[in-house]
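Only one protein chain is missing; all other protein chains are in place.
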Amino acid sequence: MAARESCCAGCYSFLFEYDTPRIVLIKSRKVGVMNRLVQLAILAYVIGWVFVWEKGYQETDSVVSSVTTKVKGVAMTNTSELGLRIWDVADYVIPPQGENAVFIMTNLIVTLNQTQSYCPELPDKTTRCQSDENCMKGYVGTHSNGVQTGKCVPYKATVKTCEVFAWCPVEDDTRVPKQPFLKEAENFTLLLKNNIWYPKFNFTKRNILPTINSTYLKTCIYDPKTDPFCPIFRLRQIVEAAGQNFQEMAVQGGVMAVQIKWNCDLDKSASLCVPRYSFRRIDNKDSVHTVAPGYNFRFAKYYKDASGGDFRTLIKAYGIRFDIMVFGTAGKFDIIPTMINIGSGLALFGVATVLCDVIVLYFMKKRYYYREKKYKYVEDYELGGNETYGSQS
Amino acid sequence: MAARESCCAGCYSFLFEYDTPRIVLIKSRKVGVMNRLVQLAILAYVIGWVFVWEKGYQETDSVVSSVTTKVKGVAMTNTSELGLRIWDVADYVIPPQGENAVFIMTNLIVTLNQTQSYCPELPDKTTRCQSDENCMKGYVGTHSNGVQTGKCVPYKATVKTCEVFAWCPVEDDTRVPKQPFLKEAENFTLLLKNNIWYPKFNFTKRNILPTINSTYLKTCIYDPKTDPFCPIFRLRQIVEAAGQNFQEMAVQGGVMAVQIKWNCDLDKSASLCVPRYSFRRIDNKDSVHTVAPGYNFRFAKYYKDASGGDFRTLIKAYGIRFDIMVFGTAGKFDIIPTMINIGSGLALFGVATVLCDVIVLYFMKKRYYYREKKYKYVEDYELGGNETYGSQS
Partner (left out) sequence: MAARESCCAGCYSFLFEYDTPRIVLIKSRKVGVMNRLVQLAILAYVIGWVFVWEKGYQETDSVVSSVTTKVKGVAMTNTSELGLRIWDVADYVIPPQGENAVFIMTNLIVTLNQTQSYCPELPDKTTRCQSDENCMKGYVGTHSNGVQTGKCVPYKATVKTCEVFAWCPVEDDTRVPKQPFLKEAENFTLLLKNNIWYPKFNFTKRNILPTINSTYLKTCIYDPKTDPFCPIFRLRQIVEAAGQNFQEMAVQGGVMAVQIKWNCDLDKSASLCVPRYSFRRIDNKDSVHTVAPGYNFRFAKYYKDASGGDFRTLIKAYGIRFDIMVFGTAGKFDIIPTMINIGSGLALFGVATVLCDVIVLYFMKKRYYYREKKYKYVEDYELGGNETYGSQS
């Protein structure tokens, strides 16, 4: 027997012996069928759900994207302050080019001919005053337009406020025009060019599909039903698709998400990988749970007078910012996720046997009889001690 | 026997009994060897492919990135319209700073001294007219420069078009200069600073590697062979690396992707985690399947004359936008993916036995003999009925 312990004999048996578990075959309709059913269920889950439905055999990658935008449209306004005026792209798109967003001005508060000088502050509870005592030289509040000089000067006939050194006259944004200034903005069109890339699979595609020709592109307008792949959008449609009212939104401004979804199954033809557009309002409408509702920012145009003095036109621009959000995942067959799913699927198979065993050995009438067959009891007389470990080993 | 049913006895046996499957050892060269080979194959796959090659033991994270850019270079132009003129960074980089992109103007159509007034529209099939009847007051088309007044006025000696209220004179962008305006742009240099971060592993790195000193940086130019880690790029090289011609691209403009790939194995030294640059043209060249080929946008510089009247210089800027796309995944050892892979690997191991069993029990001469050994048939005489379930249970 000692010979069999020898290494060579060991690897001999290792190589040329084949070991397979001994099985009890129990002829029993009930258990047999049940066993198969459980296995079937597991198989169905692994094949049907994991592989067919959830594509568990695929490796996934997320999208890398680039977006360019182009706005078209002109609007005419007629106000006492600015007179008859035409607004074109260069006027209302600020900044002229963005990366994943484009801002379109729909409303504005203009303050003409501001110069660096001294003037009364906009009246509010902190700036109103009766006399110079109420004003602190050098004071600057969070909402100040400038630095207080310490003087108290008349703002209007009745009202006196602290004087500030600032761009004067200071902007009065207390009342936003109730009507959006550029009503016609709702008819402007937005052209989106989106190029996506899945680095892992080195797959690129454009939202302007190769099947579309330029004559169609010159005339089409996106419509979820009729023109789902036309990359030209009418602003009003975008806003309405998100369940909002354009004219209402245009007053205070806001932020819209133009979501482009690129979910692609790269095991299928590339032509099936197409963009899906959806729209959502991002900014918080209700002014209770937010500050500065809507969306606006300030910018200025700077001028010099004949004598070289600086003056500027300050514009508080309200408008709609369209954030183009591109996302999605591409899937392609890969051996590893496949094997992981198969492997764990096989493991689950074991469950079937375990389940049936429990029933056979604990709930069936003949359980003792079956146990006899399945189990072989081996008594072990040693009393737990360290001498048990073989000395040869 | 009923005593053995008792709980305490149950947990006694549960704790102090050890069950292991009974095995048939079949001495057969063929099957033995085959069995080992199948197991070897599975082992090779699990170890070699999943772990060594695909690093299945790693958890992954995707990159968070920040990019800053700086362009250098000047160009001189000499045209009848603008005369001798020098262009520096402040002139051709619009907007002056971007986030993940930088636009460099290479061509432009200037329309000087536009004022808000009345002038004939640019002639096209919708605006040409013989008499006022052809023009509709208040009409605004998609491509209009302004609002029609309803008059029909001479545009050129022969041509008459509808009059519009607009920024006049209207821009004539019908013919783009065939020659790029800023030819020298191809020699401009672009400095990229990129800082990446892997939040899950809290690992940060810059594309300016610590091994590089500033004297080298002052002089180097990126080159895939000789200077793969120099963050300064010559514009022409970028475009050519993407298989494009700079001068050709500069005419109509375009969008280039500068891709920075950060694939890092964080189990190895951090110094091995380096950026890889690659370049790709994003916009669609062929004008058949796209609208507005190339890349351009309009912006204006606003002025006031002595009397305070507004006028502007409208610029339609053609140029190349460089989108810096940073992507990549970092991997680091993690227990969970490791265990998942090991677990499913083990499960696959079972396949070996199953396979050999099939052969042994169905294809070998002695299959009946082996079946005898492997299987033990237990007849179950009951006739499938509900009385089979033990009453004690």
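Chains: A and B, in written order; residue numbering restarts at 1 for each.
The criterion applied here is as follows: contacts are C-beta pairs under 8 Å (C-beta built on N, C-alpha and C of every residue); 3 or more make two chains touch, one makes a residue touch a chain.
The structure displayed is predicted, hence computed values, not measured ones.
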Identified contact with the non-displayed chain, of B:Arg128, B:Lys183, B:Arg206 or B:Lys261: B:Arg206
Among A:Thr68, A:Thr106, A:Thr127 or A:Asn145, the residue in touch with the chain that has been omitted: A:Asn145
Residue, one of A:Gln116, A:Thr215 or A:Asn245, that touches the chain absent here: A:Gln116
Residue, one of A:Glu59, A:Glu99, A:Asp132 or A:Glu240, that touches the chain absent here: A:Glu99
Positions on chain A where the hidden chain makes contact: 1, 19, 21-29, 31-33, 35-36, 45, 49-50, 54, 56, 62, 94-95, 98-101, 103, 116, 140, 142-147, 165-167, 255, 257, 259, 261, 280, 282-284, 287-292, 295, 297-300, 302-304, 306, 308, 312, 314, 317, 321, 323, 325, 327, 340-341, 343-348, 350-351, 353, 356-357, 360, 373-380, 382, 384, 387-390, 393
Residues in chain B touching the chain absent from view: 14-30, 62, 64, 66, 68, 70, 72-74, 76, 84-86, 88-91, 93, 95-97, 99, 113, 184, 189, 191, 193, 195, 197, 199, 204, 206, 208, 210, 212-214, 217-218, 232, 301, 303, 306, 335-336, 339-347, 362-370, 373, 375-376
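Just so it is clear, only the chains that are shown with their structure count from here on.
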Separation of mean Cα positions, chain B and chain A [Å, integer]: 15
